[in-house]
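Missing here: one protein chain of the complex. Every other protein chain is in place.
For reference, chains read A, B and C in written order, and residue numbers begin at 1 within each chain.
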Amino acid sequence: MKIVYFAWLRERTGLTEEDVAPPATVKDVGGLVTWLATRSDGHARAFAVPGQIRAAVNQEYASLDHPVAAGDEVAFFPPVTGG
Amino acid sequence: MKIVYFAWLRERTGLTEEDVAPPATVKDVGGLVTWLATRSDGHARAFAVPGQIRAAVNQEYASLDHPVAAGDEVAFFPPVTGG
Amino acid sequence: MIRVQTEDFDVGREVEALTKDRPGIGAVCVFVGLVRDVATGEATCAMTLEHYPKMTTKELERIEAEARSRWPLAEVLVIHRHGRLELGDRIVLVAVASAHRAAALEACEFLIDWLKTQAPFWKQEETASGPRWVDAVASDDARAARWTKKKDRPS
Partner (left out) sequence: MIRVQTEDFDVGREVEALTKDRPGIGAVCVFVGLVRDVATGEATCAMTLEHYPKMTTKELERIEAEARSRWPLAEVLVIHRHGRLELGDRIVLVAVASAHRAAALEACEFLIDWLKTQAPFWKQEETASGPRWVDAVASDDARAARWTKKKDRPS
């Protein structure tokens, strides 16, 4: 599973992307967040305030209960500020 | 009093403008319309359908009961189609 | 600013001039009206716009002032052409610059709605069956009337 980070999630994790193999208990975006937050202090800081984080699975916006599986690209980022 | 005509009122009267001295009984735009309509066949045709005519007194939109006096510039035209 | 002219205008240059050295401007909304092919249901090849010069500038300035009183606008530009125009030619430009987009978008729409019903211009089309004065459209009056009901954006 490929994880990509943008804006201050990228800065806090220190990563633009990483390949991960979460345990089988991780079935959705919410479970993935909980698991990723344990990977480093930077990850913990990045995921500290869930309300400030948005996710996309395979380039489409996804809520916390959206399923994730091996082979997916899951992105985490703050609320967008384009336009 | 100066009368100016635009669009098909100009075409029907055959005039871009004319100087007129209506009788003292002509006190407002409505009275002026009635009096002008008698001046020629073209005038009669121009003023035949009052609902299709708009007026301005001294370059400001005016209703039928707007007063008119010597020295005024009174314009007659169809509903505008700018923009 | 109001300009009534026979000459064409350059949309990019006008927008550039409007915002140049104005660092508080975050949004520009621009409306451009063009001569289109079937304005009245019959094929149009060209049209002539007649106006009432002494009244036009006065009326456009009044409409601009009204927009400025309703929204916080940095710049307002209205250019309205008159004379003979051909298919595809630009007729009118409304450009509004503001700090935020809501004001720019709403004021731009307000201005074009009011221009359509208040600016003393008359269009005569050239069609295959001869010249023809364009009739005012009831829906234009209805759109403009929306703005009289309340101060902000109409529904």
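Heads up, the rule we're going with is that contacts are C-beta pairs under 8 Å (C-beta built on N, C-alpha and C of every residue); 3 or more make two chains touch, one makes a residue touch a chain.
Note that this is a predicted model, so its numbers are computed, not measured.
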| said: For the full complex, can you list every visible chain touched by the one that's not shown? | reply: A, C
| Where the complex has a chain not shown, which of A:1, A:20 or A:56 is the residue touching it? | A:56
| said: List every residue of chain A that touches the chain not included in the displayed model. | reply: 4, 6-8, 10, 56, 59-61, 73, 75, 77-83
| said: On chain C, where is the contact patch with the chain that was removed from view? | reply: 10-13, 15-16, 19-39, 87-88, 99, 101-102, 104-105, 108-109, 112, 143, 153-155
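Quick note on the criterion: only the chains that are shown with their structure count from here on.
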| remark: Here the gap between chain A and chain B, centre to centre from mean Cα coordinates and rounded to Å, is 73
| said: Quick check: how many Å separate the C-alpha centres of chain B and chain C? | reply: 26
| said: Report the inter-centroid distance (CA atoms only) between chain A and chain C in whole Å. | reply: 48
